[in-house]
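Dropping a structure here in structure tokens format, bear with me for questions.
All protein chains but one are shown in place.
For chain A:
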Amino acid sequence: MTTATPPSSAPPLNQIGAAAWAKKNLFSSVSNTILTIVSGLVLIWVVLTLLIWGFTQADWRVIPANFRLLMVGRYPINLIWRVWLALGLIVVAAGLSWGVLARNSRLFDRRGLIVLGIGAAALVIVLALLSDPISIAISLGLLALLVGLAFVGQQVGKVVPTFGNWLPLVWLVAFVIGYSLIRGFLIGRPVKGDDLGGLLLTLLTASVSIVLSFPFGILLALGRRSDLPVIRLLSTIYIEVIRGLPLITILFASQFLVPLVLPPYIRTDRLIRAVVGLTMFSAAYLAENVRGGLQAVPRGQAEASKALGMNPLLTTGLIVMPQALKAVIPTMVGQFISLFKDTSLLTIIGFTELLGIGQTILANPQFLGRNVEMYTFIGLIYFLCCYAMSIASQRLERQLNSSGTPTVAPAATIDP
């Protein structure tokens, strides 16, 4: 079997200059030209108005004055190092993942540069807003750590290709330790749930619910396809009921129902009850996504596995589920992004997460009328987080597709 490849020639380049491109795409006909000019004018007008407002009329002092509140809420100031340390752990996991995912390509492709540019811009804003030099130094240090670990991860990934398989574990460990640090579960003084706020609370509730809903969602999806009628019925009822309710109802209900369901000696704080609600909500949607993935795996896969003597657990765990999850990564990321945004509903049940703390600040007479500035800033933070997730998922997807080009497996033999 020869593996020599024929000398490859570059594909014919479709080189067109900017003028030609504009002619082809923007001014190809009279109506297109009119559309281009009109929308161009509207765009220029909107951007100009915003810029003029942003630089002349807007009063941005509300942001730096409340920056700490917006980021971490009323987190005890002498314990703030825990948050930094947790952030450091996440940066380690993120840097390594970035490097490993890019082990066969360049660290900074075009999209990577865009992300880094946005990150740098965000950092510049943050640095301008932060007045204390220690925070500035730590921020810069973390950025350096991120890029440095990306290089390390790239090299390690080249030498040990299986390193990528350990990344989920790295993330889980970083996540669990980081969370315990912030809440002070294992070490030092515990921090009350009510002291958490701002972006920190948003990130914590979103990530804990996402991580917890993952196993529940998978179990529910399997339950809905189970051969046991009782399990199938219960899973179906759960999924359909949750999907039929608005999230805000579930959040209110979980505040009352969780203490009712649990035995009285287990006391839960408001925050845990809210996370339970978010998790229950997310798990039902995740279950439906995973079920779609399971249906996309051809029946022949499970049959081949069974024919090899693998029991149902092995067949599901090693053959069917990995293929199903891989097929639904984009949908799952989309779902997680919307859960992240949905945490803003916690404001309604009285939490001071990012949106809630913004409203609290606006209620302060000192900052009356600074609504647009505040909501612009909050919106920007939401956008940055969601865009980062979306970029990361595209990277992950491309990586998974380049390893293991999956066959479009044909349908099972027995179907006529």
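By our rule, contacts are C-beta pairs under 8 Å (C-beta built on N, C-alpha and C of every residue); 3 or more make two chains touch, one makes a residue touch a chain; residues count from 1.
Operating definition for what follows: contacts and distances are computed from a predicted model.
This complex has a chain not shown, and the name its UniProt record holds, of "Nitrate reductase-like protein NarX", "Succinate dehydrogenase cytochrome b556 subunit", "Amino acid ABC transporter ATP-binding protein" or "GTPase", is "Amino acid ABC transporter ATP-binding protein". The residue from A:65, A:118, A:310 or A:362 that touches the chain not shown here is A:310. Annotation for chain A: contacts to the undisplayed chain at residues 1, 3, 298, 300-301, 303-311, 314, 318-319, 322-323, 326, 403-407, 409-414, 416.
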